[in-house]
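First the structure, which I've put down as structure tokens, then a few questions once you've had a look.
Complex shown without one protein chain; remaining protein chains in place.
This part shows chain A:
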Amino acid sequence: MDWQGQKVAEQLMQLLLLASAVMAFVTGYIMGSFQTMILIYAGGVVLTALIVVPNWPCFNRHPLRWLDPLEAEKHPKPPPPPPVASKKSKAKK
């Protein structure tokens, strides 16, 4: 999931959960049934999970653009420094 997809997924999760909670509470209160409220809310949570949790292709429409590999090859790494041999002779003294 790319950055844009993560943002959309989080906002979608909050919106869907809040909407199903409001709908469940109002329906339960009007019908006078606590069980109805819990069932509607549970359905909303499952639906939200199905929409938001898997890595659906629609969350991957804005892939990150990295530098071209050719551009990197134009500026090669500096060669490693030559090994220093003077340390050994100091230790012997």
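Just so it is clear, a contact is a pair of C-beta atoms (placed from the backbone, for glycine too) under 8 Å apart; a residue touches a chain by one contact, two chains touch by 3 or more; residues count from 1.
We adopt the following convention: contacts and distances are computed from a predicted model.
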- prompt: Which of the following names does UniProt give to the chain that is not shown: "Proteasome subunit beta", "ER membrane protein complex subunit 6", "Serine/threonine-protein phosphatase" or "Signal peptidase complex subunit 3"?
  reply: "Signal peptidase complex subunit 3"
- prompt: What residue numbers in chain A mark contact with the hidden partner chain?
  reply: 1, 6, 9-10, 13-14, 17-18, 21, 24-25, 28-29, 31-34, 37, 41, 45, 48-49, 52-55
